[in-house]
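If you scroll down you'll find the structure; I have some questions about it.
The excerpt is restricted to a subset of chains, each kept in its original location.
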Amino acid sequence: MDYQAILDRLQKDFIPDTAMGNVASYIPELSKVDPLKFGIYLYAHDGSSYEFGDSQEKFSIQSISKVFTLTIAKELLGKELWKRVNVEPSGTAFNSLTELEREKGIPRNPFINAGSIVVADALLTVLDNPKKDLLKFVRKLCGSEDIHFDESVARSEKKHGYRNKALVNYMKSLGNITNDTEDILDFYFYQCSLAMTCDQLSKAFMLYANEGKHFRSQEQVIDPQSVKRINAIMQTCGFYDEAGEFSYRVGLPGKSGVGGGIVAVHPQHYSVTVWSPMLNDKGNSALGMKVLEDLTTLTGLSIF
Amino acid sequence: MDYQAILDRLQKDFIPDTAMGNVASYIPELSKVDPLKFGIYLYAHDGSSYEFGDSQEKFSIQSISKVFTLTIAKELLGKELWKRVNVEPSGTAFNSLTELEREKGIPRNPFINAGSIVVADALLTVLDNPKKDLLKFVRKLCGSEDIHFDESVARSEKKHGYRNKALVNYMKSLGNITNDTEDILDFYFYQCSLAMTCDQLSKAFMLYANEGKHFRSQEQVIDPQSVKRINAIMQTCGFYDEAGEFSYRVGLPGKSGVGGGIVAVHPQHYSVTVWSPMLNDKGNSALGMKVLEDLTTLTGLSIF
């Protein structure tokens, strides 16, 4: 597969334009980012890599972090986790309370906010130092120590995170939260504030394209069965209320964040990260969705 | 891949037992079926096939027919179809009116009842003889003339189909239905009444495991891009409110029907049909779900 030619073509075809969408504005720190940033990094199964644009610049990974925390929680808790969170796609927005009420406090999946908060709560119970452990895990996955929480983003989310505060308290009232709500949100906002580059994310996500093995050392970090299952959740639930659309157009498991990043994996083939901060009305990177659609059309590769 | 050994193992491990679930009972015709029927038929990409049990006995395919009508409608209408039905997973039961109200009469996807009724309406507009054309299409796909509507099932559904009547009238009130509501339901109930064997279904569904080509003649019936997209919809929406669970456990695109059939496809590898009429509380074949989970574990194959 001539990935270089394909990326050259994408770079030529897609020019970011401020009319494409709006940068996330619910906290000041995210709204300051240059809307025209645009980068892509593809790491192929054979160890080669391809990139262009702002692929080496860090951005706030936000909800992409939910895949990391789910992976750790699944390893540590196994089937116990599924008593507290389901794996069904959500029919409504990522921060909806209606669905949570209908489901009696059991979030539909671990990638809506409520579900990831439950995962965070579970990690607080089993880890001595969740923030440090998460950092260590992510740094290992992408083979780089240069990964940090963005404290100003975390603090700002904490200050404005009333919706998430509502979610955690609501689930607490229904018995699905164990730890102190403030402690959980503190960890949750920190995890979302992780700043990473397209390069780092693609390498980390090779875990899911490489049967659970580290992209470089080939160490078996998690077992293949776990990878299969996390990919299945990404496929059906990775894009909020646009999961079906992404599956339909792109046909790969993936996860987006309101920082404008999208990571997608093609098992046995590659992992790829696109970053463009302008969001569509569903909260996913507008340009990122289009680029990935063309990428899978040009490669002719799709899991389907 | 030694499919024969795997099927031998499945046959040994799974013995139907009436405690597993209940046969669909909302119409007398479906409730009469022997709950202990159990068959499987796997058609491999290399043309070999494997089967055991009641794999040559016909059963009511019910909602599996929605894949056929969607395929025809997609070919004939192209993008126009997506103005009237979305491709997002549904967060509620297959015959829910609440979601339809929230979405202003646009069904979430073509595999919930409301969505398939819209597809039926679309086919009534473009086809001169929808029933005959559907039969012709399905017969061609599986290379057998011995496929028929079960008129007693169709008539019985028509007599008891108040919920579907509610759905079509509700969408009509919101402007998303063109033809006469009785005509649409007549076609819809006929399509659901198709009686087919595991053998026939697996051969027909090779279309989706073989890049759109006929299982025997290798004729290109639909283009590969269409297959990719229909598979994506099966992956995210094929099992009502258990789509995520199926994706998580089995990891293949598939479609179930309340007659107890489930078809799943692994692109480039195989298509497989299981039939066991006892349903779990989500309306999917209880035994079928378990068998397919073990099948993908034993083959070690999954799209993820």
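Just so it is clear, A and B label the chains in written order, and each chain counts residues from 1 on its own.
The criterion applied here is as follows: a contact is a pair of C-beta atoms (placed from the backbone, for glycine too) under 8 Å apart; a residue touches a chain by one contact, two chains touch by 3 or more.
Just so it is clear, the structure is predicted and the values come from calculations on it, not from any experiment.
Each chain in view is the same protein; 2 are placed here, and the whole complex, as held in this structure file, contains 4 copies.
By our rule, only the chains that are shown with their structure count from here on.
With angles rounded to a multiple of 5, the C-alpha fit of chain A against chain B returns 180 degrees of rotation.
Centre-to-centre spacing of chain A and chain B amounts to 32 Å, using the average Cα coordinate of each chain.
Taken together, the chain B residues at the contact with chain A in this complex read 86-92, 99, 108-109, 225, 227-229, 231-233, 235-237, 241-245, 247-248, 251, 253, 267, 297, 302-304.
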